[in-house]
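Structure incoming, see below.
Removed: one protein chain of the complex. Kept in place: all other protein chains.
And then chain A:
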Amino acid sequence: MNGNGSIELNASIEHVWKKLMDPEVLAECIMGCKQLVLIEEGKYRAELAVGIAAVKGKYDATIELVDVQAPKGYKLVVHGEGAPGFVDAEGVIHLTPVAEGKTNLTYSYTAEVGGKVAAIGQRMLGGVAKLLISDFFKKVKKEIENEQKTA
């Protein structure tokens, strides 16, 4: 399963980059993320609670930032395991400045699931993935632009 998209953010590339590298922001914006703990440089342990179709459950996940090219982009590698099965996902985020105080963010992702979540949730998976991703960027946008206003 895969997908891609883009959004425009009303902030400078440097500001967007800073936010996207901030584990607190990431934890805030990932739906169902209970905790994000740095375990080594660029690698976090997270606890994710996600419901896909009838399969709700917790995943112990590692989230790794690789190919970090400040401030242009990075790749996010997620591996989660839990009672509902496992999730392997990769997302590539790419930033380009479009105008003064405006940044274009493009993303693409691939995801694979296994175990119960694949057996029961497969039909819903595309939709759920889209929901999770769009929710993430919606929150990121809000996080970035809200702060812009208050700043």
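Basically, contacts are C-beta pairs under 8 Å (C-beta built on N, C-alpha and C of every residue); 3 or more make two chains touch, one makes a residue touch a chain; residues count from 1.
Everything below uses one rule, namely that contacts and distances are computed from a predicted model.
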Could you check which of "NAD-dependent dehydratase", "Cytochrome-c peroxidase", "2-furoyl-CoA dehydrogenase large subunit" or "PTS sugar transporter subunit IIB" matches the UniProt name for the chain that's left out? "2-furoyl-CoA dehydrogenase large subunit"
Full-complex touch with the removed chain, picking from A:I7, A:V92 or A:I120, is A:I120
Counting contacts across the full complex, list the positions on chain A that touch the omitted chain. 54, 57-58, 81-83, 85-86, 112-120, 122-123
